[in-house]
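Note that one protein chain of the assembly has been removed; the remaining protein chains are unaltered in position.
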Amino acid sequence: MNSPIVISQSDGRPMYLQIMEQIKQKVAVGEWGPGEEIPSIRVLAVALRISVITVKRAYLELEREGVIVTQHGKGSIVATDPGLGPRLYDREFEEHLEQVVRIGTLLGLSNKQMALRLHDTASRLNEVQLHEDEFRKETV
Amino acid sequence: MNTFIVTRLILKDWYLNRTLLVAAIVTGLLTLAGIAASKGNSIALILGIIVLATILIGMGAVIMSSMVNERKQQTLPFVMSLPVSYLEYTTSKLLGSLLIFSVLWLMLLLGMIATILITPWFSNGLIPFVVIMLVEVLMSTCLIAAVSVTTESQGWTIGVAQIGGLALNAVGFSIVRLPDISHTMRSRTIQWSTTSIVLLLAEFGTIALMLGTAFFVQSRKRDFV
Partner (left out) sequence: MTGVAVQFSGVSKKYPHFTLQDVDLELPTGSIMGFVGANGAGKSTTIRILMGLIHQDCGTVHVLNHTMPANQAAAKRDIGFVSEDMRLYASLTLAWHMNFVSSIYPQWDRLYAEHLLRSFDLKAERKIKGLSHGQRVKAALLLALARRPRLLVLDEPTTGLDPVGRREVLAELVAVLADEERTIFFSSQNTLDVEQISDQITFIDRGRIIDSANKETFLDRWRRLRLMLPLNTALPQLPGVIEVGGSTRLPVLTVNRFEPAMVAVCQDAGAAVQAVDAMTLEEIFIANVQSRREGVVA
């Protein structure tokens, strides 16, 4: 069966998070439109060869976040709220930023140090060549 | 008792041993036919009896192996995964093997009676004695079957089979000494003395007792696999 989602066992993150992310991506790019039906929990579990409880958890979290709506006895659909995609991602971005700040504070980093680390990571991952010297001169 | 599942299991056991069973029954029937057609040729008759007796002994061995094999070949978990109770399993084993054995046993009985009736050498008075001895063989086989199904051990079964064989000889000798038996053996007519009837009843009673005990022991078992 052609699975709509592919998850990786070697990915360090919990499986339910992977499922959530992939579903959010599909919604964000419009593959699964608002109000559209998505595979039921059991059907997806069978397709992914994983336990029902994991898919259930992913769906519960997605519902909490307002991405999908589960109708009792009738399966699940994408929430009908338009413009969900970009807003969804923005909210996630914001959440991640807050978490970075929390951990950074725990580690005892200053705001500027945190900003530097963020920049370094972004450069490393996106291979964007910024004017590093310029940046360093401004922040030191 | 779920007769459906018991039947299926019996048929399964017969199918597993199909070549042997068919060969035994066909040979037995042919031998009987040979005895009937022998026109009193004593050598042919004796040969016939020997063949039938051999088949019977062979069948006894097959019976032993059928019950012990489920344990040895580890197919018991598969059988017990079916919707069957242990009592039904025991029934299928005992019934399945004794049914086949009885068929061949009957052939031997008929063969021997026919031989005695046909030949002038064997006085017809021998017949009660022969019947008693053959029922003794049946009894001995029931014992083997009972031990085999309850112990599921090849060692025990073989041991009992050997004792059974010795007992057969011993019983044969002692019965011959009984006055009622020895007198009637030489007569030209078939005479059923009280002793012979009592002996027969005792034998059938023992058979019932052995099978009953086997079922009882099986029902008390707590670990089947």
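The letters A and B name the chains in turn, as written, and every chain counts its residues from 1.
As a working rule, a contact is a pair of C-beta atoms (placed from the backbone, for glycine too) under 8 Å apart; a residue touches a chain by one contact, two chains touch by 3 or more.
The structure presented is a predicted model; accordingly, all values stated were derived computationally and were not measured.
Listed residues A:5, A:28 or A:43: the one in touch with the omitted chain is A:43.
Not every partner is drawn; the one left out touches chain A at residues 9, 12, 14, 16, 42-43, 45-46, 49-54, 57, 106-107.
Although one chain is not displayed, chain B still touches it through residues 2, 5, 8, 12, 16, 73-75, 77-78, 80-85, 88, 222-225.
The definition used in the following text is that only the chains that are shown with their structure count from here on.
Chain A and chain B have centres, each the mean of its CA atoms, that are 77 Å apart.
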